[in-house]
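Everything on this sheet refers to the single structure shown next.
Here the complex is missing a single protein chain, while all its other protein chains stay put.
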């Protein structure tokens, strides 16, 4: 039954699966790897799955355009959760392989820039060929086509391989952010340290439109966390913006900002408000710091004052 | 009984009285001249009068600071009506006086710059001395102290004088704007071409505070009509701002702007929303032109959309 | 000879004269009181005087509109110096008069709000009548027309009076700012704590024009010190802005701001850069604090970088 099924960007053994398994409810769900981000999300749209976990952003490679574009178009989906995963690679080999035995190595193209320096230092003469995913690379090592593959250490068991070297990563603090997307429903509950995701289209006749978009946020003291332009497909120079901001749609400053965007931009798609991952308990207790005058209490007080003015009691 | 009494900046025969008499209800009120703007307004505060008509702005001389400061401080008052009056002077003389008889002339100091060129052209050798008001000047001519006074033509009858020359004004289109102030109550009904008046105090620690004040208006597409800085009396360099904007407090864009100011500025005083004077019937029918995305309908649609997002129905 | 003559807003014994006498060069100049701000400034325009000292702003009463308007229009003048004067009144009487003898009191209308509370507390039954200036009031006491006058303590000697009470002021820290205006020439030398004065006219077709004016300053990190709207005389709702900002026209951030205004506003009049008064030696040594990236060194470094980019050496 679909409510118990979560899809993810497969195959098995990818970082996406590892990220999905950090969610407590994953233990009680059927986890189904899919061949692509669109197929993982389409399974949700069609009702075959309750939710899909897909990568949305990598601290080294940037936005995952397939995910950004799938969320921006087609039948609406909403984000209910995010997972942050530290990305470190293991060099997986068939049992018994030594470092000096390795002549060929494979991995996802995205892995390459993250292990390039390590390769240059430790295996300068090795031949790299890309594979369709890190897990696919592991399978190809299992099949004997390559001597070693870069993948998550957790993929070793799946493919009967051994991690010869672990914790390989050129960039310090490489992370990937994944989102759990489902069909539209009530947003995740407010926690006080939340993130809200949107896609905003700008009118095409207006050079200052992006500035005005940002001013809708700044006028209400709402901090931007991420902004990414994506082509609309209507020709060169036509963009929409994928945006994350601090706060929850039930925070008044965020609600007013969203309404401001809705009023003044040709199209806005709300992608959800959900708890920020990677927030420690101290920061969670403190909540998002807001600019003076933009807390819910400030909004309520101002609305009360306005009502008194309108009634002649100010 | 006070409800039937209106005070105004006197004495009788001033432009303020003329402005007051343009209001239909003036015919059924007791109209009481007062010696100053503060005394006219204090009579309202104390309940001795229902309302007071006082000048607030002159297109040649600028803001009337006594009025601006009285409305900004002390017990709150609200503006319910404005009157625009074309300012043209008559040269009033005792019956029988010819232009060549005039050696001395008087009038309010504010009148002088508005008749200076006319004097230079027609009475170059005359001696000017200021009087406390235009009407006072007329009285001093009646008493024989001066040969002529500049005042409104309507003052002639009051003081037994004759208008020797009329329609004197150096500046084309000189106008004075008057406001009818009463105790706080429900604002005047929305007409579609309204003006809203405020006083806003800025935090003192913030060089960009005025810019942020203006951005509260511009973020909601609300046009400023007038902005005037006034000292707060707390020392050099400390100002508050007397502001008029287009629209009515029940217009959503204005309401949201007012709440934005209330949230982010140390102090805001609402001075009323009232019909703009000098708007012809065609402009009245058209209503204030608003920026796309800032009409009430746009606000309502955005609020509906927000509710749907919050409920998972977007 | 005119170079040795300074005019000022008279008559003798006013605060303006007191302010003028704080300037070291006043000792070697012929100081000539004039009946009005326009006549004081016209004497400079015509070459009869080298400079004129006139009040421009009072911390209680606000801008002196005669001065603002005279500097904004007519033959250009420039400000070379400012003087800040603490305003405290003395109650001047004929020798031998006791407080209980006083039935009538006079003074300039501007003095009244600054002594109102003192009067209510100490001479509640006294009759106030305004005089044309504080000094004129002192003269009228000398002539026996009134029992007492509010004026500067320094005016006592001029009119053979005694200061019965001194240091009277309702508002704490009441100050008046005076400016020394001369014909256009090279601005006063930069001191590091300077003020620059301008008048800026806005296009009439543009509701956001004031916001754009302020953004010219904020984009270059130049702090506004004062902004005052004045009618242009072309009809209700048409204003120009009298503006003071921190810094000197030779500061690069100020220079770029002025050029930005010149490019985008219909008309700009530069009124001078001059040392700020009331800056203590410590603040003077520190200089005006500027926003990071807006010092002269930052501008020079950026211009160097641009030149390298244009030459292909970046």
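Odds and ends about this structure:
Labels A, B and C are assigned to the chains in the order they are written; within every chain, residues are numbered from 1.
The criterion applied here is as follows: a residue touches a chain if its C-beta (ideal position, glycine included) is under 8 Å from a C-beta of that chain, and two chains touch if they have at least 3 such contacts.
A quick note: this is a predicted structure, and the numbers were derived from the prediction, not measured.
Of the chains on view, those touched by the hidden chain across the whole complex are A, C. Residue C:184 is the one among C:47, C:74 or C:184 that touches the chain missing from this view. The residue touching the chain not shown here, chosen from A:223, A:250 or A:295, is A:223. Contact residues of subunit C toward the unshown chain are 76, 78, 184-187, 215-216, 219-220, 249-250, 255-256, 258-260, 262-264, 268, 270, 292-294, 298-299, 301-303, 305-306, 309-314. As for the chain not pictured, it touches subunit A at residues 57-63, 65, 84, 130, 132, 171-173, 175, 177, 207-208, 210-211, 214-215, 218, 223-231, 233-239, 278.
Note that only the chains that are shown with their structure count from here on.
Interchain contacts link the chains end to end along an open line, per the touch definition above. Computed centre separation for the pair subunit A/subunit B is 57 angstrom, with centres defined by C-alpha atoms. Averaged C-alpha coordinates put the centre of subunit A at 59 Å from the centre of subunit C. With touch defined as above, subunit C holds no residue shared between interfaces to two or more other chains.
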